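The structure under discussion is supplied below as structure tokens; questions concerning it will follow.
All protein chains but one are shown at their positions in the complex.
Naming follows writing order (A and B), and every chain is counted from residue 1.
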Amino acid sequence: MSTQTLNAPTAAPSAAPPHPVREFWTYFSANRGAVAGLVVIVLVLLCALFAPLIAPHEPNLTNNAVFLKPPFWQEGGSLSYPLGTDAIGRDILSRLLFGARLSLVIGIAVVALAIVVGIVLGLIAGYFKGIADIAIMRLMDILMTMPSLLLAIVIVAILGPGLMNAMLAVAIVVLPHYVRITRAAVIAEASKDYVVAAQVSGAQTIRLMFSEILPNCAAPLIVQATLGVSTAILDAAALGFLGLGAQPPTPEWGTMLADAREFVLRAWWVVTFPGLAILITVLAFNLLGDGLRDALDPKLKR
Amino acid sequence: MLRFIFTRLSLVIPTFIGITLLAFFLVRLVPGDPIETMAGERGIDAARHAQLLTEYGLDRPLLVQYGKYIERVVQGDLGKSIVTRENVLTEFGQLFPATIELAICAILIALIVGLPAGIIAAVKRNSIFDHGVMGISLTGYSMPIFWWGLLLILLFSVQLGITPVSGRIAVQYFIEPVTGFLTVDSLLAGDIDAFWSALSHLVLPAIVLGTVPLAVIARMTRSAMLEVLGEDYIRTARAKGMAPIRVVAMHALRNALIPIVTVIGLQVGALFTGAILTETIFSWPGVGKWLIEAISRRDYPVLQGGTLMLGVVVMSVNLFVDLLYGLINPRIRHAR
């Protein structure tokens, strides 16, 4: 019997699969939580950007006439201080708006620092292997063994309290995640054909790492960075709360809570609003991060 | 299994060295002279300074100093608190049961609520219950627990007056420490009133400390169960005609527990992080509050010793969880 093939006279009219960006957006926008997170982040960002324009008062301006004034809907409140005032007569809403600036800067700066250092260390560990790999990864393991806040506290204890030192401490604490992700991605990618091909065609090692390998571990890094912003905001606020982060009178949310602690019995609003601001912002970044992970991780796609 | 244990044990050594290095350099890296640092704010005269320098071996090379430090640590000498003049290890030993009592209750709450919630969410995926559990747990995961604690105080202590605001037990009770856990000790002493007092002091801090682990456990349980429920052997179990409850509670959960135990283990580190904040809010007399006070008093020996001890505790728990992981995973248990 001779070779017999059924000839297909016409190619199947296959609908082209959707464009990757489009597909990403389809998955992402189907996740209502993630979209909500994105919207909240944009709102917080706008508040931070236009804080001087929207805020009814100077964040550090004290007013002797209005100590612990309740929010406007409560007896004794007024619309000129919509969310009330703190113990020395500062407008809480204004402080929260300016605090949004600080929290976003903290979150982004910490993650940026951690991601840059993390990528470099991860690339070195994953690409050169050997002693460099062992040394870096053992160090990261030790960092991960220590309770994160304790580690941050120790670092701040060494460097002295303050916002910059707190940010540095948090960056060190979250560093291992980025090193691990980059290293794992490098090891997985480095053995693939296209990297070998690039190597054979004479690409330089450094160039290879940044131009060929790095783009391919971007997805998990983006997800981790988004989630990292929330960790950074939370940890920096915790340090502020413990008196080790931003120092008064800086309108940082954690620091505001620390100031408010003693008034918890008398003025619920000085305690409630800063914490709510932290919760909403952190939750928004976590929702966004989860949504990004689901949309970028093909394993979870149906 | 033996090889597995051996590998895990050998991994502990570099971690331990790392923790001691961290603690060792903690005092060295603080700006200023270590003797002055350790002497505190009262200052010290030059002759005494020189004498102490030799006494502590601070004029010797760094490596020798580190060797001396390790020698002392291994003998259980973590130095003396500048403030109380107490042995650091003794103080740690007195305060640690309070932290452990709190931590155990927190993790129990997290397990009792988180595990079933995660399992049911996975089985009823995309249901209202599932979305609810996931929404609440993400909120819990995002919670600034120092604020959460204040809110609960505001609600339960201030508004409702159900629970006390701070401390471990009402002042009128004195319980002879046996286990160091006041809830247990009061029962051992047969003092029911003291037990209720201890319990009412414990409940809010435990809820606050358990919040984040609860959220993590619920989320992890759900995703582990979802993964396992899609496995071939689950289909086999159903093809055998097994009841759904048996398929979920035995065939699926037994497998899902392997990653879940790992996550619970990782939560122990986070638990001590949370304990520092929780103890500060509720004035709970544990090691977390002790460490924070040490910072504000610049009590560096306490900070150094406490950091070392907490690091060692977390490391030991991680090791224990690792070994447990080997025990519940037949692939490792029966590997030669």
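Heads up, the rule we're going with is that a contact is a pair of C-beta atoms (placed from the backbone, for glycine too) under 8 Å apart; a residue touches a chain by one contact, two chains touch by 3 or more.
One rule holds for everything that comes next: contacts and distances are computed from a predicted model.
The unshown chain of the complex is recorded in UniProt as "Dipeptide transport system ATP-binding protein", chosen from "Aldehyde dehydrogenase family protein", "Molybdopterin-dependent oxidoreductase", "Acetyl-CoA C-acetyltransferase" or "Dipeptide transport system ATP-binding protein". When the full complex is taken into account, the listed residue touching the unshown chain is B:R235, out of B:R3, B:R48 or B:R235. Contact residues of subunit B toward the unshown chain are 125-126, 231-233, 235-243, 251, 254-255, 329-331, 334.
Following the convention adopted for this analysis, only the chains that are shown with their structure count from here on.
Centroid to centroid, with C-alpha atoms defining each point, subunit A and subunit B lie 24 Å apart.
Across the complex, subunit B is touched by residues 33, 138-139, 141-142, 144-150, 153-154, 157-158, 160, 230, 234, 237-238, 241-244, 254, 257, 260-261, 264-265, 268, 271-272, 274-276, 278-279, 282-283, 286-287, 290 of subunit A. Subunit B makes touch with subunit A in their complex at residues 11, 14-15, 18-19, 22, 26, 29-31, 135, 138-139, 141-144, 146-148, 150-151, 153-154, 158, 269-274, 276-277, 280-281, 291-292, 295-296, 303, 307, 310-311, 314-315, 318.
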